[in-house]
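Removed from the display is one protein chain of the complex; every other protein chain stays in position.
Moving on to chain A:
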Amino acid sequence: MKFKSVFDIIGPVMIGPSSSHTAGAARIGRVARDLFGRQPKWAKIHLYGSFAETYKGHSTDVAIVGGLLDYDTFDERIKTAFEEAEKLGLDYEFIPETGHVDHPNTARIVIGDEKSEMSMMGISIGGGKIEITELNGFPLRLSGNHPAILVVHDDRSGCIANVANCLYKYDINIGHMEVSRKERGDMALMVIEVDQTVDVEVMGELRELPNITQVTRIAD
């Protein structure tokens, strides 16, 4: 079931005009910001399908930039996100694409700064709900509705067990988990949605585990 809570239907509280094209877009931007872990310096935003056709009218562009600045769907600052971005030193560019995608409301967000860059694909599935479908080339499915941990690691035996054991030690329950890899023995990704928030201590311990390259968390 894609929609789990009554507040997916009666909600979100948001700045208009469109739940999928404004609120959903803001959420996609905000998850990208969360995954990147800090405010990016630049953003290239590729829009597909209905996003590409109607983004100006729905303020999809303003909303995504607002999300990248960490604004929630109901944050009044979304209206002036372009001005805020200029003040905060975020360069952005929108690229409407004509290529076919599976979902009509799709955005690929490539963000970065002098240290690193990241690519993420998000879809807005209606009523403000979103899913993240790709991260740095890894296919995944992440709702952004629950706290989640993303672990980039080498594809070696024991990695998944070690991470699960560590979460068990801190009494953190796994609600949903997906693992994927680029090629056997190559780089791999764990996406773990959990029921409790994950604190800094747990994050630190996860990073110390063997064959783990990167650990990121997304707050609720």
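Just so it is clear, a contact is a pair of C-beta atoms (placed from the backbone, for glycine too) under 8 Å apart; a residue touches a chain by one contact, two chains touch by 3 or more; residues count from 1.
Basically, contacts and distances are computed from a predicted model.
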{"item": "UniProt protein name of the chain not shown, from \"L-serine dehydratase\", \"Cytochrome c oxidase subunit 1\", \"Polyamine aminopropyltransferase\" or \"ABC transporter permease\"", "value": "\"L-serine dehydratase\""}
{"item": "Touching residues (missing chain, whole complex) on chain A", "value": "1-20, 22-23, 49-50, 52-59, 74, 76, 79, 96, 98, 104-105, 125-128, 195"}
